[in-house]
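Below is one structure, written out as structure tokens, with a few remarks after it.
The complex appears here without one of its protein chains, the remainder shown in place.
Let's look at subunit A:
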Amino acid sequence: MAARDGREPVGGTGSGSTEPGDTRSGSTSPGDTAGPRVLSGTGVSPGTGYGPVYVVVGGIPEPDRRGRHDGDAAAERARAKDALERVAADLEARGARAGGEAEEVLFAQAMMARDPGLADEVSRLIGQGVSAARAVFEAFGGYRELLVAAGGYLGERAADLDDIRDRTVAVLTGLPMPGVPDHADEPFVLVARDLAPADTALLSKDVVAAFVTEQGGPTSHTAILARSMGVPAVVGCAGATTLPPGTPVLVDGGSGEVRPSPSAEEVGRARAAEEARRAVLSAATGPGATADGHPVPLLANIGGPRDLEAALAYGAEGVGLYRTEFLFLDRDTAPTAEEQEAAYRPVFEAFPGGRVVVRTLDAGADKPLAFLPPSEEEPNPALGERGVRMFRRHPGIMATQLAALAAAAEGTTAEVEVMAPMVATAAEAEWFAAACREAGLRRPGIMIEVPSAALRAADLAGAVEFFSIGTNDLTQYALAADRQVSAVAGLQNPWHPAVLDLVVLAASAAASASPQGKGCGVCGEAAADPALACVLVGLGVTSLSMGAPALPWVRAALGRHTLEQCAAAARAARSAVSAAGARDAARAELPGLAALAL
């Protein structure tokens, strides 16, 4: 059997992305209907696809380990050489027909089939009496191990190698070449353990509604080609090949959900959402601005360099929240300055001339780090020693991070801004800003997520260059509703007028802190809700940062309303007495949302 040893499914690739409808009513949670089990994997190419399952059989059997040829080594070598050449020529022909990115991949595969090192090894094995099919299988196996051992990009190329091997073995043993139909009456959902470039190169959107593979990561060919084709794809989806062929399935390439036998209503809803999505995506381009041209930079929240691709694909103008925790988690010692610098630089380089706002380490008792143990047991970690408070006890960790940021910014043109989380007082803001400036970082800022910082924002604004409001924590603290306690989740709603009032205090303090005004962005979930995004702009917020998939929606919503309409929606929301009331009142002032099916 053609074991396509893939890589472990990469979890959490889609995390940090926020669905635009988070605070909308009427959304359904996954798994709320009876019927076949819903499968899930990593969404690597957004969109919704629906169609019958077509399972690709990777089934070229392994040639017999004891297979021998009849003694004529020269003839057997010629057979092996011809088979490899036939496969190479076929790959080239497919590449030439496919064009583009696929062409490059298939030409590289053809080179592998013609590899002189491989040919030498095949020849050597045949010289020992091994059959051509078995010799090819074993010769590929040696290289395969090297690639898998290297891991990462090379590990994922193992599937390419397996595909060439299987094709060659098929030629030598008279089996049909493995493959996928390149036409269909109705687009199908292509399901496989993993897909090789030759499988996918000739496919088009007319044939494939979605890809689902059990193996492969975000840089596998399936992911890359699916994105370049604009076809939804889910990888690392355990159990996918057990779906019976022909079963209709609904695939969400954003959330990674694969739903067998969905109801007509579910399909209809998904299709309507998909149509709206496509219309929005195609219409919303360029920098964020209101209908009357008031610029509102739209930035992406990222959790590491791996999120850059999505940020750029969705048109982020910069990064409004670079969470740096990923560098510090799951390890015994703090990362070195060099290690940190290597993680910061690619992000700065991705946005030449653009803004990149980095949040310094946000750790605390809720996510303890081995090298930063809590100083005492905390019954309520949300109110404990976290964020900038932790830095005050471990100034060395902060100094290393700031130095690494300054070094990474060296020579790049990005406008690097650095902000501390969990700032409550003017003294903390001044202390952090001084440390940043000493490290050579000219644009220090703070997050506004503690109500005291919002209420007395004018006292803090002088020390820093900008504010960024973290609406999730600001809501948690304003309504005294722990984000981890589901019983109080109903209070955790950024539409609450109390939260909106705090936003106004912060935004107006920033605006009047200098003659030309200082910036006050929002980087919480609230910015990803298109209606609330308009309200935030109306409240005086100067930039919005969110999970990348929400960017087109927010760009479209802003582009359909004037600054005055946003301000009117903000006034209406603040006149309400509840979160639901604020939302309804604001939406009544935002007529452009209806056209977006929001």
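One rule holds for everything that comes next: a residue touches a chain if its C-beta (ideal position, glycine included) is under 8 Å from a C-beta of that chain, and two chains touch if they have at least 3 such contacts; residues count from 1.
Operating definition for what follows: contacts and distances are computed from a predicted model.
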Protein that the absent chain corresponds to, by UniProt name, given "Carbohydrate ABC transporter substrate-binding protein, CUT1 family", "Branched-chain amino acid transport system permease protein", "Phosphocarrier protein HPr" or "Cytochrome C oxidase subunit IV family protein": "Phosphocarrier protein HPr"
Option from A:Val55, A:Met112 or A:Ala300 whose C-beta touches the chain left out: A:Met112
Listed residues A:Glu104, A:Glu275, A:Glu339 or A:Glu438, member touching the removed chain: A:Glu104
Of A:Ala75, A:Ala150 or A:Leu329, the residue in touch with the unshown chain: A:Ala150
Hidden partner interface residues of subunit A, rising order: 104, 107-108, 111-112, 115-118, 143, 146-147, 150, 153-154, 157, 161
